[in-house]
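What follows is one structure encoded as C-alpha cells, with my remarks underneath.
Only one protein chain is missing from this complex, and each of the others stays in its spot.
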Amino acid sequence: MTLWLTCVAFGVLCSLGLALVRVWIGPDRADRMMAAQLAGTGGVAVLILIAALQGWAGLDVALILALSGALAAVGFVKATSPDGGGDPEEEDTAGAPSETGDRNADT
Amino acid sequence: MPIPDHATLATYATYAFTGVGLFFFIAGTVGILRFPDVFSRLHALTKADNLGLGFITLGVAFQADTWRDIAVLALIWALALVAAGTVSQLIARDALAERDGR
Partner (left out) sequence: MTLLLDVTLCAFVLGIALAAVAGHGVFRAVVFFIVYGLLLSVAWVRLDAVNVALAEAAIGGGLTGVLLLTTYGKLARDGAEAGAMGGGFNLPVGLICAGLSGALVWAWFALPLPDAPGPQTAEALPRAGAGNPVTAVLLNFRAWDTLLESVVLLTALIGVWILGRDEDWHARLGLPQHSRPGGVMAGFGRVLPPVGFLVGVYLVYVGADHPGGAFQGGTVLAAVGLVAALAGQIRPPRISDWQWRAALVVGPLVFITSGLAGAMFFGGFLTLPADIAAGAIFAIEAALAVSIAVTLALLVIGPPQAGHRA
C-alpha cells in the first residue's frame, strides 16, 4: 500500500512537472495561468497522498493550497482587466464594459 | 467464494480509485500540452484534473483513520470543485476578451 501510494504520488508529480512546459511556451497569458492552476490541483493531490503516507496533519496544507490556487487566479483576472479592478464577466464580447451598478462608487 | 473482510475491500478500493485518479491526471496533462486552442486546454484542465483529484481523494479516504480526516478530505474536494468552476469561467472570459481585443 505504501509503495503504491508513493508511486501514484510520483506519477502525479511527474504529470504536474510536464504540464509546466505550458507555462514556458503557452502563447497566451491565460495558458500560463491555467498551467499554474494545474500545478495547484496536482499539488493538492500530491499532498493528500503524502498525508496518507506520513501523517494526516498535512491535510490542512492541502486545503490551504486549494484556496491559494483560486486566489491567484482571481488576482490574475483582476490584473489583466482594463482598469485593474474589473470582472471579465462585465465585459461583453462587443468590447465595451456593461453598466453594472458600481458597489464602490464613492470616491 | 468467501466475502473478503472490509480491510481487504478498503485496500482494493484504494488501489482502484487512486489508479483511476492517476490516469485522469495524466490525461489532463496530455490535454493541456496537446490541445490546439486555449479554450480546449481549459476543458482538459478543469474536467480531467478535478476528476482525478476526486478519485484520488476517494481512494485515500478508504485509508483514513478517523471520521474527522474523511470530513476534511470531503471539504478539500468540495473547495477544489468550487474553485475550479469559478476559475475556469473567469480565465475563459478573460481569454475571450483578450482574443477579441478588449
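As written, the chain order gives the labels A and B, with residue 1 at the start of each chain.
The rule is short, and it goes like this: contacts are C-beta pairs under 8 Å (C-beta built on N, C-alpha and C of every residue); 3 or more make two chains touch, one makes a residue touch a chain.
Note that the structure is a prediction, hence the values are computed from the model and not measured.
*Asks:* Write the list of chain A residues that the hidden chain touches.
*Replies:* Chain A touches the chain not shown through residues 3, 6-7, 9-10, 13-14, 16-17, 20, 23-24, 29, 32-33, 35-36, 39-40, 43, 46-47, 50-51, 54-55, 57-58, 60-61, 63-65, 67-72, 74-87, 89-90, 98, 100-104, 106-107.
*Asks:* Of the residues in chain B, which ones touch the absent chain?
*Replies:* 75, 79, 82-83, 85-86, 89-90
The rule is simple: only the chains that are shown with their structure count from here on.
*Asks:* Would you mind pulling out the distance in Å between where the CA atoms of chain A average out and where those of chain B do?
*Replies:* Result: the chain centres lie 13 Å from each other.
*Asks:* What does chain A use to touch chain B in their complex?
*Replies:* 1, 4-5, 8, 11-12, 15-16, 18-19, 21-22, 26, 28-31, 33-35, 37-38, 41-42, 44-45, 48-49, 51-52, 56, 59-60, 62-63, 66-67, 69-70, 73-74, 76-77, 80-82, 87-89, 91, 93, 95
*Asks:* In the complex of these two chains, what residues of chain B are touching chain A?
*Replies:* So the residues of chain B in touch with chain A come to 11, 14-15, 18-19, 21-22, 25-26, 28-29, 32-33, 38, 41-42, 45, 49-50, 52-53, 56-57, 60, 63-66, 69, 72-73, 75-76, 79-80, 83-84, 86-87, 89-102.
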